[in-house]
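Before anything else, here's the structure in question.
Entry: chain A
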Amino acid sequence: MDIYNFTTLTHNIHTGLAQSFAPWLATTIEWVIVGVAYLLFVALFGLFLVYAERKVCAAFQQRLGPMRVGKWGLLQTIADFIKLLMKELIMPRKADWFLYNLAPFIVIIASFLAIAALPFAPGLQSMDFDIGVFYLTAVSSVGVIGILLAGWSSNNKYSLIGAMRSGAQILSYELSVSLSLLTMVVFAGTMQFSAIVEGQRDAWFIFSGHIPAIIAFVVFLIAGTAETNRGPFDLAEAESELVAGFHTEYSGIKFAMFFLAEYINLFIISAVAATVFLGGWMPLHFGNLESFNHVMDFIPPVIWFFGKVLFVIFVIMWFKWTFPRLRVDQILTLEWKYLLPINLVNILLMALVVLTKFHF
Partner candidate 1 sequence: MSEIREVIIKTDKLATDKYQVNMGPQHPSTHGVLRLLVTLEGEKVLNVQPHSGYIHSGIEKMCEAISYPQIIHLTDRMDYLSAHMNNEAVALCVENALQVEVPDRVKYIRTIMDELARLASHQLWWCVFGMDLGALTTFFYGLRDREHILDIFEETCGARMTVSYSTPGGLMFDIHPNFQKRVKDFIKYFRTKLPEYDKLLSGNVILRERTEGIGHLSYKDAIDFGVTGPSGRASGFSCDVRKHNPYSAYPFVKFNEILDHRCDTLARYEVRILEMYESLNIIEQLIDNIPEGDYAVKMKGVLKLPEGEFYQRVETARGEFGVFIVSDGKKNPYRVKFRSPGFSNLFALNNMTKGHKIADLVAIMSTLDLIIPDIDR
Partner candidate 2 sequence: MTKEELISYLTGNFPEAEVKSGAQYAEMTVKASDLHETAVQLKDTAELSFDYVFCLTGVDYAENMGIIYHIESVEHRHTIVLKVRTADRLNPVIDTVSDVWITAKYHEREAYDLLGIHFNNHTDLRRLFLEDGWGFPLRKDYVDEIRIVER
């Protein structure tokens, strides 16, 4: 396990910098390195996700997807991104200039804030709060402000309807996301992400927490999909109803920011699901199967992590390309009448399970 540990690497970088520079300069350089690393990761992974979405969707729809730019169309999203960068930025004349330009940044900053708390591999985590889960649920709902601002400031009724839908939807589903995470916090006994992952060394929570954990996982997937405004909950940008919803009036790079933020959010939700339910970067371990566990240990944690994340992302994409869209009242009914009561009961169930130690 230790050969894959990034702690030594990061520690070496830190000590090296601290020896060569003044402490304030070393800290600044570290900030810059971390920032650039996250930016690069998000940009590249976002592009990859767009490509993956197009390929997955193509597979569901019996087509090939992008095939022309690069081998298997691998460079297609990069070409698209360059095109978006070079496009003219058009703003409606009566739009609120300040809020209109601010909105995409708020959306993308919220995504960046959330991504910072995720552990990618042992030692590969920029902020290891002891209230990580709490922090994540807090910052992930900042994005809705950006969406509301975008819809409000665009001076377009479609955008406004989209933003209002999005507001109602995200605020409602925030409850389910938080409560299902809370269920797992009850089980793990900690809010720190690294500790949660560490707690799954012997068995992933979805196995060790059995029934309540599985319920929480399903609820989290549904609510998480709704939080990211993806189909079948893509009411905020419902194409056939609202043209493009809250980002109807955005073009060029500002549109790209919304687009990228959607995919980062998809990644965050999947990463949280992978971390809290599927053991994060922990390899798959089964109780006493020593040799099996040992083989699993040879696969690097980063691969475990991204494997699980991509699996969850695939499931979410599967939803999107199979189901029709829900209606706005149905989406709220689903949350307030079904998911929320289920969740509340589930927390009690989980508390009982923990109290009676009826778990693996």
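Note that contacts are C-beta pairs under 8 Å (C-beta built on N, C-alpha and C of every residue); 3 or more make two chains touch, one makes a residue touch a chain; residues count from 1.
If you want to know what made the cut, all candidates are chains of the complex that A comes from, given by their letters.
On a predicted model such as this, the values are computed, not experimentally measured, just so you know.
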- Task: Pick the candidate that touches chain A in this complex from 1 or 2.
- Result: 1
- Task: Mind listing the chain A positions that touch candidate 1 in their complex?
- Result: 57, 60-63, 157-158, 161, 165, 231-232, 234-235, 238-243, 321-330
